[in-house]
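Apart from one protein chain that is not included, each protein chain of the complex appears where it belongs.
Take a look at chain A:
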């Protein structure tokens, strides 16, 4: 139903506007120069529209790589236009990968120590002649 779709879009716009407001409020505090309400609305609208462009670019990159799921590689391509942004996104991506690797190690470590505990238990059991 197109009414639902419109409602979703409105809610998304509102969510974007909210975060834009908070980000700009913080920047206003830091740089001692605040934003008029009009500017906040304009930045939010621009960010919202820019997402449409980003989405279509992302989809095109994924399709080019013969994937139907947009990956972090596609995001890196979208960010390539600005060197600073590109580096920032590259670092964030590596941070994410590192977090995932650490998480895997943690879980693997838990499993290992559980195994050693079980083996130790079994050893005791055989000793006790069970």
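One rule holds for everything that comes next: contacts are C-beta pairs under 8 Å (C-beta built on N, C-alpha and C of every residue); 3 or more make two chains touch, one makes a residue touch a chain; residues count from 1.
One rule holds for everything that comes next: contacts and distances are computed from a predicted model.
The listed options are "Cytochrome c oxidase subunit 6C", "Beta-adaptin-like protein", "Centromere protein X" or "Exosome complex component RRP46", and the UniProt record of the chain not shown names that protein "Centromere protein X". Across the interface with the omitted chain, chain A contributes residues 5, 8-9, 12, 15-16, 19-20, 22-24, 26-28, 31, 33-36, 38-39, 42-43, 46-48, 50-59, 62-63, 68-72, 74-76, 78-79, 81-82, 85, 88-89, 92-93, 96.
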